[in-house]
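Left out: one protein chain. Kept in place: all the others.
Note that the chains take the letters A and B in the order they are written out, and that residue 1 is the start of every chain.
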Amino acid sequence: MRTIVFLLRKEFLQIFRHRIMLVLIFMMPLIQLIILANAADYEVDNIRLYIVDRDGTQASQRLVGLFEASEHFEILGYGQNPEAAFNSIQGNETDLFMDIPAGFEEQLSEGGPAAMQVSVDAINGVKAGVSNGYVQAILQGFAMAYAKELAVVEPGTAQPGQLGIEYSNWFNPDLSYDNFMVPGILVLLVTLVGMFLSSMNIVKEKEIGTIEQINVTPIRKYQFIIGKLAPFWIIGLLELSFGLIVGKVIFDIPFVGPLWLIYLFAGVYLITVLGIGLLISTITDTQQQAMFLAWFFLIIFILMSGLFTPIESMPEWAQRITDFNPVAYFVDVMRLVLLKGSGFSGIQPHLRVMIIYAILINALAVLNYRKASS
Amino acid sequence: MKRMRAFIQKEFYHIFRDRRSLLILLGMPVVLVTLFGFAITNEIQNADLVVLDPSKDEMSTEITRRLVASGYFDLYKEAQNIKEVEKSFIFSKTKLAIIYPDQQAKDFQKEGYAQIQLLADATEPNTATTLINYASSIIKDYQMEVNGLQGRPPLIQPEIRMLYNPQLKSVFMFVPGVMTVILMLVSAMMTSIAITREKELGTMEILLVSPLSPAIIVVGKVIPYIALAFFNTLVILLLGTYVFGMPIEGSLVLLLAECVLFVLTSLALGILISTRTNSQQVAMMISLIALMLPTVLLSGFIFPIESMPWPLQWLSNIIPAKWFIIIIKNIMLKGTGVDFVWKETLILVGMTFFFIAASVRNFKIRLE
Partner (left out) sequence: MEKSISVNQLTKRFGKFTAVDAISFEVDKGEIFGFLGANGAGKTTAIRMLTGLSKPTAGKAMVAGFDIQRQREKVKRKIGYMSQKFSLYEDLTVRENIVLYGGIYGLPNKVIREKSGLMLENLELKEVSKTLVKSLPLGWKQKLAFSVAIMHDPAIVFLDEPTGGVDPITRRQFWEMIYEAADTGVTVFVTTHYMDEAEYCDRVSIMVDGRIAAMDTPYQLKKDFQAKSMNDVFLQLVRPEKSTAL
């Protein structure tokens, strides 16, 4: 025990001596959290629209007016020439353009259908889909209103039966992206910092040779490993705490469930993550290699965490892969506890998997860590 | 020149001796493109659905059947009461619950009105909205059918053209993004670490006192990474076009030239980082936190820049990846020529010179 205290002291002294490391460990992630949470937003807004109105009638003007009034669109230009509109998409100035041909009003007044054209830059498929949805909604609203005025719906026909649909968005009634992204990004940052620090640390001692000196001492494997991992475990939890405070103060993230559950899970989770880092450092010789391997695993963990794209959308084989992704579990626990207010029983399955994971990974890492070369 | 060759050779040895890193360097693009191409989509399918249907009459069972048949939903469970519905949101991956009134069909026939309730797990707002939209439109279709209201022509018939990506494939978005990330990683991160490594091991001093000029040392260190990055570019392009059907509408020569330009920009950035740090760990943390995450998140790779708050939109301008992504998309998908990308190209060139100038300045200060 006493030996571990000495080792811990050493690690902390080394960490705190590198001012720049401290800044990187604590300040950067928080700044990132604030910036990224704002950036990582699937909401599609400020769609840049170019309008070609070749009809120039009251009806077409009215339709244009509806687009002008919509909060989703930002009108970039008006014109008479579809060619110019297309060029502005080509040049990335516009996301979509709408072409109302001459005779639009006439066709409308005859009861339709009135032709028009909407061209969307669809490279970003999601954005294109959403933009199209907005366009359709406006067009439909316009058509409805116009139809009423034309009295296309003949009065007197029997009122059709109606299925009323009432929906509610549970756990996040305002559909706030921050509620969704901030805890997730926090998980990513804690994972990044933990995994990189632990994977690079032992390799660094290998590289500069101090590990030899440690290896000839009677230090026990487990003492050395605890001495190495505990500081990062503490740093990870501190980081999580700062992140949660930022989340609460700046983004007003709801804390519906009990926070101690988050910490309980994070404690086990960090042991897993640090264990992966440790495992990486036992099988590599240079920091460059270690960083590489860590990066490789991380990018897969992150992309398949369910944070950026829903896990349910993945094909079956990919979903099976996510069963082995610790990040996905933590992201889910964050949502369960913070947003859904789950109690212990809700996260129990996650916790169980994580405990098994932690034990397996660390056992593997300890077995792999040799004080003597063969 | 001969010296230079020997030196570059040494750097290649470093890279090729290290099989593991090489494997990752070469394998990563393949893994990433494949993952993005096959596994990572925003299209929602097979979302778990919970049904609370007290009456089980022909209407409610028909709606449920249609929801499941649509492919968007999987019937996860039939709940008996609202408590069970609530629970399933926490204890399973249920995304949507549909709650029918007690006597749906009767209500509908008698009163001409029946109220259906949709409950979505909105922790993922996008998924929630999308699922509610899917379900609503299926229900509305059914209602129209029941009322015999199908077939009336709409008042406006807009023709929607999805330019450049008619099937709205997400791969088209992700291939340029992945390419950017990989090039950034190989060029900026790897060089900054390779150089700081020599500093940390003290071998940099030995090189610096050798008759090689510092510029040659740096160039020598960097050339192998240019080669690697370029090789990765080719692999990604091949995968993108042959496996995922991504077009290269514009000039291939121009595209490759732009890739080389971006590699240079990233290398210059990596060198700049290495002139400011002495330890690999710091270099790595800076590359990771100050380069990688912004490259992924602020470049328009995943999230559209136009939707961000204005300070971030402004910030995105200083991120080289943003300009590169615009260039690639223009050339590959829109088929535009130099006339549409010269501005972005100039910006990248300017950035490259700025980074090199800053590195030289730092280097000189160090020597004094």
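We take it that a contact is a pair of C-beta atoms (placed from the backbone, for glycine too) under 8 Å apart; a residue touches a chain by one contact, two chains touch by 3 or more.
Not measured: the values here are computed from a predicted model.
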Touching the absent chain when the full complex is considered, from A:57, A:87, A:117 or A:215: A:215
Residue of A:7, A:190 or A:334 touching the missing chain in the full complex: A:7
Chain A residues that touch the omitted chain in the full complex: 2-3, 5-7, 9-10, 13-14, 17-18, 208-210, 212-220, 371-374
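Just so we're on the same page, only the chains that are shown with their structure count from here on.
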Inter-centroid spacing, chain B versus chain A (mean Cα positions, whole Å): 11
Chain A to chain B touching residues, read off their complex: 18, 20-21, 24-25, 28-29, 32, 35-36, 38-48, 89-92, 95, 108, 111-129, 132-133, 135-136, 139, 142-143, 146-147, 152, 159-173, 175-177, 179-180, 192, 196-197, 200, 204, 207-208, 284, 286-289, 291-293, 295-296, 299-300, 303-304, 308-310, 312-315, 317-318, 321, 335-336, 339-340, 342, 345-346
Interfacial residue positions of chain B with respect to chain A in the complex: 18, 20-21, 24-25, 28, 31-32, 35-36, 38-48, 89-91, 93, 95, 108-109, 112-129, 132-133, 135-136, 139-140, 142-143, 146-147, 149, 153-170, 172-173, 185, 189-190, 193-194, 197, 200-201, 277, 279-282, 284-286, 288-290, 293-294, 297-298, 302-304, 306-309, 312, 315, 326, 329-330, 333-334, 336, 340
